[in-house]
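Notes follow the structure.
As you look at this complex, bear in mind that one protein chain is not there, while each of the others sits in place.
Let's look at subunit A:
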Amino acid sequence: MSSSQLPSDKFVGFLTASQDRLRAYVLACVGNYSDAGDILQKTNVVLLRKAREFQESVEFEAWAIGVAKFEVLAFVRDRQRERLSFSSELVELMVDASEEAVGTLAKRQIALRSCLASLPEEKQLLIRMRYAEDLSMGQIASHLGKSVGSVKALVRRVRALLHECVATKLAQSSPSAS
């Protein structure tokens, strides 16, 4: 790639800043980390390849999500015979719901950060091990000296607790209907 073909710093900045949203969008579409990782990589490659086509008058994230949507649909079409978490028929419906969900992502992120901070230390540790360090349930269980079953239940409880907390904070921050 010659220097003239390299994307501009501004484009890379946009792309960098959009990763959270793209990642969340793709995961919400296909419902599986591994598949979402593959799709995001492809999406990034395509976005970089199309950098020159991008017009600054167009909103970057909307354009990027359009590209990601195309990659999501191409992915499930190519793997129709595999047992994906979401069927291709469902993914076609999830793309719309996912686009709507990422619209609230920034606010959700602020709420989530606040909820994480309010967790007791041992629950923060659990979340860190599971989500940041990507440890398996068995590995966490051996670290904590608990059974795999109880760790699974604990993770699920803390996760649900966080979701409730985020939902409450979002509801509190939204304007009243009345």
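Here, a residue touches a chain if its C-beta (ideal position, glycine included) is under 8 Å from a C-beta of that chain, and two chains touch if they have at least 3 such contacts; residues count from 1.
The criterion applied here is as follows: contacts and distances are computed from a predicted model.
Peer 1: There's a gap in the complex where one chain should be. From "Translational regulator CsrA", "ABC transporter ATP-binding protein", "Chemotaxis protein CheA" or "LamG-like jellyroll fold domain-containing protein", what does UniProt name that chain?
Peer 2: So, among "Translational regulator CsrA", "ABC transporter ATP-binding protein", "Chemotaxis protein CheA" or "LamG-like jellyroll fold domain-containing protein", the name matching the hidden chain's UniProt entry is "LamG-like jellyroll fold domain-containing protein".
Peer 1: Considering the whole complex, not just the chains shown, which residues of subunit A touch the missing one?
Peer 2: 12, 15-17, 19-21, 23-28, 31-34, 36-38, 40-41, 44-45, 83-87, 89-90, 93-94, 97-98, 100-110, 112-113, 116, 121-122, 124-125, 127-136, 139, 143-144, 149-150, 153, 156-157, 159-164, 166-167, 170-171, 173-174
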